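The other protein chains are all here in position, but one chain of the complex has been omitted.
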Amino acid sequence: MSVRKEEEHVVQRALRRQLLQGTIDRRQFLTRSMVAGLGMAGVAAATKTGIGPAFAADDRPLTPTFYQWIENLHPGIATVNGEFPGINYQIAPVEGFGIERFVAEAKAGESTWDVYVGQTPFVEMTAMKEAGVIEPWDDYMPKEVLDDIIPSIREENTIDGKMYGWPFLLDVIGTGWHSGLTDKAGVADEAPATWDDFLAAGQKVVDSKAAPWGATFDSHGWRSVAPITHSMSTDVYTPEGLFDFTSEPAIEALKLMKTIMAMANPDILLEGATDAGVNGTPDEVAFAAQRVALYFKYFNAPLRMAANWDDPTLLHLGPLPKFPNGEGSTVFWTTGCALFKYGQNKEKAAEYIKALTYDPQIWKDSIVGTPSGHPGQLPPYKSIYADWDANKPDWMPPFVGLVRGQLDRAKAITNNLFGLQQFVIGKPIWETYLKGEESDPKVAMQKVVDAVQAEVKKG
Amino acid sequence: MTQEATIPLSPPLARRHEPSWFGKNRPVIVRHAVIIFFMIIIILPLVWVLMMSVKSLPDSMRGDFWPRQFDFTHYSFVFERIRTLPINLFNSIYVTTATVLITTACAVLAGFSLVHLRPRGAGIVVAVLLVSLYFPVRVVSIISIYQTQNWLGLINNTAGLILPYITLQLAISILIMRSMFQLVPHELIEAAKIDGAGAWRTLLTIGVPMVRNGLVVVFIVNFVTAWGEYLLCLTLIDDEAKRTMPVVLAAAQGGQGQWAWPNLAAVYVIVVMPGIIAFTFAQKLFFKGLMEGMVKG
Partner (left out) sequence: MAQTIASDQAGVHSNRLGGRAFLRLGTGAWLLLLPALAFFVGYQVWPIVRVLWLSFTDYKFLSNDPSQWVGLANYVEALGDPLMWQSLWRAALFTMMFLPGTIILPLLLAVLIDRVTNRRLATIYRVVLLIPAVIPSTLIFVLWKWMYNYQVGPINHFLVNTTGLFTLQNAPQWLGGTPLTLPSIAIMEIWWGLGYHTIFFLAGLAAIPKDLPDAARIDGANEWQVFWHVVRPRLAPIMMILVVLRFGTAMAVIDEYLIFGGFNRASPTYTWTIFMYDQAFKTGLWRQGYAAAIGMIGAVAMMIVMVLLIRIFRPRD
């Protein structure tokens, strides 16, 4: 409540100054004071009618907005917020990666918020840049931070040579398995080196009845088609930056998915339970119920699901399998922060994000887990890893080194306006092959490309 | 079994020419069996949630009815660890309470007025109220309600929810109270007028006590509706901390982390139990009110 009072006071001061300077007249002063009295919630409504310029003089408190799941998984954020008194912390209205609100505000030249934490480069970054919602961090990010970012991550967040995203939470796709189940099945307790090993292990689990299902994955394209494709080759993007669904590696990936499905939970293709179907997916439930032995997804998924086991330490992690002659790469992405072009407090925002992303407690909680959750997401900075290498903390589990190592081999999905959309559009189409309605994967994938192209042309 | 059988009970062991006890009472037994079958179907899901709330985490993922290991810590966990839970509960409580009180008051006033004060045009008002029950008002009007709230600056404002919530069951509340007041003999009201009482006094001292049962019905109906309202809260409020409890529960992250299923179940029990308990105490009045209201309507 005191945040609101401070806002009003600050705004009143600004308005009074403007009135004295003659920037606004009496009538505007009265109108805007009244609007200010409605509180920040009313600003969203009022700014549509053009009161926005009243706040152009940087006089509202820092207003970051977060994607809901980030707050759920990282309780340390609240502590960092405490270091910035008066901060107006918000949750973003972005279920299912929806950015319409941001786009609409940018069109009107306004922004209710200053910085958005939850941007994944291949998902929203291009769209936000094209719509003029965000601007680069280059003027505000300290140089030592910029240099501290791991090169592949820095490249992921760069468009036209500028940093449009300040990376925060790193996710890499790899393998997780239930060593209890694999032991019971007589399968070696190690990450399968190739996809053939993976399939063999899964089959053995099913045959020995150690578990109903041998392996599972998340059927969304960027969590399945993309990483499997990368494990063969990362040179699968068209000149425009779209994923090349008809490339040899992608077709092999699709065929592999179908093979895995024969030993996976039957509801694997269904949408998830929350966040517009993107989260709470069937693979997660199956893994958490200890009914499937092998699993590949970003590491925080098996980590979170294993918390439901009788013995969570039975979870072992390893790199994604590769194709016999493949590159052996995988997919990574970072969830980071975007700077609103029409927001304010830009220097303050940079300070805040720096504090947030370097906060040691957030990283410890993320790696070790808290009762609120065990995300297993990692930092983007070289210095933090160097620190850990130099003085290894006693709580450091082995998977961190594994992920860090994988990162050097991983590649991000290329940024594109349709970076995420292409997978969303393609999913029902390539699933016709997975469900057996279409017998030729090449035909299915060609249809995917056609559909994506149709959407791209619509503009 | 029951005292229903008026036929003399025959011991099942004796060989007689009369049909056995089961044979004679078969219709009764079948009747109760069928009813009890449905009772079980109704209760079972709720019992399942209750069990879920005291299961250990691994057991919650197993689907067996009886856990291998009990874990009662979830109830304290949800209050201590889930940051927004007390806030959401508080939001639900005060929005619901305000809605129930205001709606009941409006309905009582309106019902009394329509029946005993008989303003001109009362017929039209009742007709419009009736029609509104059949038209999908809430669904279609959400667009405009959003705009109204936006104009009032009430988007993302919890207290602002009260305004649209009131109208959710307003029409039926008025109609119920109207039925109730129709059971109050008009002569009583007239007598009060002759005695010199004003409209208020008549209402408060004579009218309201006589429609007590109707009040219970209106209370419960509005309470249940306001507590569970999803669409309006989802649309009008973005911030999780400002939402009401049921909406947060519905969006809870797939049963993981702090929202692991036993925790969800614990919250569920906390939210649902008081209502059920209160209802079992008030049920006599509630049924009386329902019967009186429905027979008329």
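Should a chain be cited, it is by its letter among A and B, assigned in written order, with residues numbered from 1 in that chain.
In this text, contacts are C-beta pairs under 8 Å (C-beta built on N, C-alpha and C of every residue); 3 or more make two chains touch, one makes a residue touch a chain.
Remember, predicted model here, so these are calculated numbers, not experimental data.
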Fill in the blank from the handout: Among B:Leu170, B:Val184 or B:Ile237, contact with the omitted chain is made only by B:Leu170
Handout entry: Contacts of chain B with the absent chain, listed as residue ranges
Key = 2-4, 27, 31-32, 34-35, 38-39, 41-46, 48-49, 52, 60-65, 102, 105-107, 109-110, 112-114, 117-120, 122, 125, 128-129, 132-148, 163-164, 166-167, 170-171, 174, 193-201, 203, 220, 224-225, 227-231, 234-235, 246-247, 249-250, 261, 264, 268, 271-272, 275-276, 279-280, 283, 287, 290-291, 294-295
Practice task
May I ask you to list the residues on chain A that touch the chain which is not drawn?
Solution key: 48, 96, 98, 100-101, 103-104, 107-108, 212, 265-267, 270-271, 273, 276-277, 282, 285-286, 289, 291, 428
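We take it that only the chains that are shown with their structure count from here on.
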Handout entry: Chain centre separation (chain A, chain B; CA means) in Å
Key = 41
Problem - chain A residues within the chain B interface of the complex - result: 38-39, 41-42, 44-46, 68-69, 72-73, 75, 78, 90-93, 272-275, 279-281, 284-285, 288-290, 304-305, 307-310, 371-374
Problem - chain A contact footprint on chain B (complex, rising order) - result: 57-58, 60-63, 77, 81, 83, 150-151, 153-157, 238-241, 251-260
